[in-house]
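Note that one protein chain is taken out, while the other chains of the complex remain in position.
Chains: A and B, in written order; residue numbering restarts at 1 for each.
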Amino acid sequence: MGYEKRIFICDTDGGNIKPFEDALNANLRAEGLVEKVQIVRLADAGIYRKGVMVKVTPENIVYIDVKMDDIKKIVDSTVKMGQAAPDIAQKPPEKQLKIVLRNCGNVDPERIEDYVALDGYKALSKVLESMNPDQVIDEMKKSGLRGRGGGGYPTGLKWSFARKVQDDQKFIICNGDEGDPGAYMDRSVLEGDPHSVLEGMTIGGYAIGASKGFLYIRAEYPLAVARVEKAIEQARASGFLGKNIFGSGFDFDLEVRLGAGAFVCGEETALIASVEGKRGCPRPRPPFPAVKGLWNKPTIINNVETLANIPYIFLNGAENFAKIGTESSRGTKVFAVTGKVKHSGLVEVPMGTTLREIVFDIGGGILDDKKIKAVQTGGPSGGVIPENFLDTPVDYDNLGKLGSIMGSGGMIVMDEGDCVVDISKFYLGFCVDESCGKCAPCRIGGKQMLTILEKISQGKGELSDLDNLRKISFAMKKASLCGLGQTASNPVLSTLRYFELDYKQHVVDKRCFQGKCKDLFVFTIIQDKCKKCSLCQRNCPVDAISGSREEGFLIDQKKCTRCGRCFEACKFDAISR
Amino acid sequence: MGKANINGFAVEFQDGMTILDAARKVQIDIPTLCKHPDVLASGACGICIVKMKGNNRMLRACCTPIEEGMDIITHDPEIVETRRTVLELILSNHPNDCLQCGRNNNCELQTMASNFGIREIPFPKVVPDIPKDTSTDAIVLDPSKCIKCGRCVEMCQHVQDVWALSFLDRGIDTRISPAGDILLGDSPCVRCGQCSAHCPTGAIFEQDDTAKVWKVLQDPDKYCVVQIAPAVRVAVGEGFGLPPGTNLTGKLYTLLRRLGFKAVFDTNFSADVTIMEEGSEFVQRFVHKKGPLPLITTCCPSWVDYMEKFDPDMIEHFSSAKSPQEMLGALSKTYYAQKNDLDPAKIVNISVMPCTAKKYELKRSKSMYSSGYQDTDIVITTRELIRMIKQAGIEFTNLPEEQPDHIMGDYTGAGTIFGATGGVMEAALRTAYHLVTQKELGRVEFENVRGLKGVKETSVFIEGTEIKIAVAHGLGNVEYVINKIRQGKKEGKMPYHFVEVMACPGGCIGGGGQPYGITDAVRTQRTQGLYSDDEKSTLRCSHHNPYVKKLYDEFLGHPLSHKAHELLHTRYVPRPEYKK
Partner (left out) sequence: MQKLDEIKNKFQQTQKGSWIKVGMSTCGIAAGADVVMAALKDEARKNNVSVRIEQCGCAGMCFAEPLVEVFVEGVPQVTYGAVKEDTARAIIQKHVMGKEILNDYIYKMQ
């Protein structure tokens, strides 16, 4: 017992590491080091497609693409001498950079001391003790931070509008009504590091001259609500909220308001209506909330991720923050990478990182090593980006040029088995469900587009339907009252742009080659390829496959529900779609 | 003030103007289905979109303030095409049964479809199947025809402060309905009908009673008697292309006789009677301290219903005098029947009103049966009368002018101004002056109570004694007055002695049953029509009406007599806002 060193090993290509481990063991045994060095197999190294990774501690030297021949070199140089072995590649620098998520997974969110120990509330104290509100806004402008909720509006500029308006009461609201399918970074921040949001809001409140703030959090996030409420209590008890914060004379307090789960309430004016207790419908702008917002008072609404950036900016300086990212988009962005990706989760990268890096280097590539088809960004307001654009650096402008948006940072990875008609139907269906119903283009246009897509997926589509989809999309984009309607057609438009062929296969050939639109494909057994193993029959949940191992098998199309389990189960590609 | 460009025309604008307002200054009509001058722009229909040079987005003209230097384009192929698509979408969500619709030929959606030359709708029909709500006698909701412009909801909630109508559900299922998805008849609805007067389509409609009227007119056993309200005469012409405010009293008398009415009376006559009763009541309270002040007028059935539901603590302030419609109904089946030896059971009293709530008033309490029968039997609105005239094939505007049946047809200028906000107050003051002083006014006009200001507060002096008065119209303006009264009661210092309330903005001339297209300009024109009628009258005070004198001499005795109380007065009870 009592290892002096440890060697961590992992095949980042997902292969078997055992032979490598055995070889390493043999080398250690030869050197008489078996008792002193523990070999530890990792489940996952956090890097992918880089061959065998070897890390030696306490030196913390990490090698990649390690070959069998390298083992001896590593043992000789690093294990025995504590030095890096030449000629072996070392781990590339970390692609992720955690600013928003800097404390998530480190601090106990229910203990304010954890946050303070990591310089929490230091930014606030610095702001209150040494800066006037105009300086705060200047610093924000210098940082180049843009709203992370979807619109990408420069935060400092937004604040300056509310600052300019004279009124006896102003408000700042944290928009925690995260609703994009697949996006949950706001929830994670509220659950994992609530104080950073409270601190950001308090700084914002000071900058615009608000004495009161609301956190509008959807009721489906009970844990986030509980932790935020606890955080507010603790901040109040510590004097970081309430009267005369840090002896500066600045008063500020916060309250939580629950959203009832309407997606449209993420839109600023609908959110305000909801906080006021009214029907959550957007209203025309101008006047903008910064001039006339909550109860007609100047109001700033910032998204959770935006706010979590703010303490970092004031601790590290706006100039340093502005060095991160691209010219038009500063800082980092958190993405919720989900879908057909091996390692789904939250990823925070500097703006300008490419989609390929995110999906393959951080996310580990596509499930079952299938081919990637596209990446959907920006949730139901966004679009798809096909494989050939994966090397585009991600920032607000580039995504826009590709017909998608940054949105709140949802990133859903699609593989070759995903059908664009099906995907469009899903996203559009979401927006149709969530439309508030106030304005005609969104209310009826969305429904009509969905009706057309359903027609197409049932094989009843005509080519003129594609024109109608484009026609309605255009009207919705131009004439809808709020962002929901203006962008609801993006998934359809962008799939039409990049995958028109798929649509035409549905409309003209009446075929869904991805096997998603149930009326447009059948499963049949290719008798030549069938080895009569009966796996398909055993996997069929509705007894639609008749036959025996002697006679072979047949699929009864009347009974078949197109669930695809036989297709997945067949080991010989003997079932066609 | 500022300068901007619209389609290349320089336009000067005032602060607060929208692009839509400014465009109208240079004769450019930007189409819209939801914007109405009476309500705040909601931006619901998406038709009024325009472009600003150098900006790819389209702006809503109805709610975007015009700014210095803006360069606006209101019509180009892309804008028109987008409007057309939105209109096609709206039509795909509409039953399009125009031929059977009450708004046929008079529908904003139909007109727009016609203007755009819509010949086919390229999208499948998605029309909601929602049953009509016929739970009130006054207003029918047909949500399947609704285009969700939100005007009715705005009128009901913010102009009238009744909050009976709201939007329910969301997305494509969004519909108008009373909150909680109850029936309109069980909701706080006061039947003012402002929703129906502002609806651009046939989604909210007056309860059509014309068939009932045709039926009784053709029934030989019935003796049909008609009265026309003050506000009808200055609006009915709009149905025949005449400008608002055109006074058609004489032609209406002729018309009604030709339609088959046996007796043609005028509600202006019973308005004079109302002044005798209400004026006397005021003198009782003001001079003789019998009863609390202020006295509040009760001619408006929507206001009565509103007060019973929302402000029942005001009941003691309410004048017990019935509305002119109900007074005439009661007198027709008693006084008139006796004088002409008619069986009141055979008399059918029909009234032509600018108002949907009058339909509700017919049966609102036991006092509406004071003659021993239902005093007034059927109410039709101005809009319904216009339809009847057109069905009857009468060239209305070319008719000669006749006289009413004198016994209850002649009126003074005081009776006719009942139709405008402040009119009841002005008429009452003219007579109250006489009742208090036994003298006659030299000049009968009280300009301070006239006009479209929401609440008009002023004082008049009778022989040096100050009478503090308030006139409110539009139910949303009532709360201010009522709260002042409540505050005054608490402090023992009454802010007013006499208060007039009319539910509809502008008074009855802006009633919920009047021809479509109401705006403040129309209200002013109709009001002007009534005031000119007053000016032209030789008699301008109710107590000068010889037939009113005769009525008291021969039948009622004197104002507030026992008989007058039986026939011409009523009582009020608190009512729940929502029926269980």
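One rule holds in what follows: a contact is a pair of C-beta atoms (placed from the backbone, for glycine too) under 8 Å apart; a residue touches a chain by one contact, two chains touch by 3 or more.
This structure is a prediction, so every number in the text was calculated from the model and none was measured.
Taking every chain of the complex into account, the omitted one touches A.
Checked against the hidden chain, the listed residues A:Val116, A:Met131, A:Leu535 or A:Leu554 yield one contact partner: A:Val116.
Of the options A:Cys104, A:Val197, A:Ile366 or A:Ile456, the residue whose C-beta touches the omitted chain is A:Cys104. Which of A:Asn27, A:Ser238, A:Thr392 or A:Gln458 touches the hidden chain is settled by the complete complex: it is A:Ser238. Listed residues A:Asp22, A:Asp44 or A:Glu255: the one in touch with the omitted chain is A:Asp44. By the touch criterion stated above, the residues of chain A touching the omitted chain are 1-3, 6, 8, 38, 40-46, 55, 57-58, 101, 103-110, 112-114, 116-117, 121-122, 125-126, 129, 184, 187-189, 191-193, 221, 223-224, 238-239, 246, 342-348.
Assume only the chains that are shown with their structure count from here on.
Each chain gets a centre from the mean of its Cα atoms; for chain A and chain B, those two points are 56 Å apart. Within the complex, the chain B residues that touch chain A are 41-47, 49, 57-58, 60, 62-65, 82-83, 85-86, 89-90, 92-93, 122-124, 126, 147-148, 150, 166-167, 169-174.
Per the touch definition, chain A reaches chain B in the complex via residues 262, 264, 279, 281, 283-284, 286, 432-441, 443-448, 451, 464, 468, 471-472, 474-475, 478-481.
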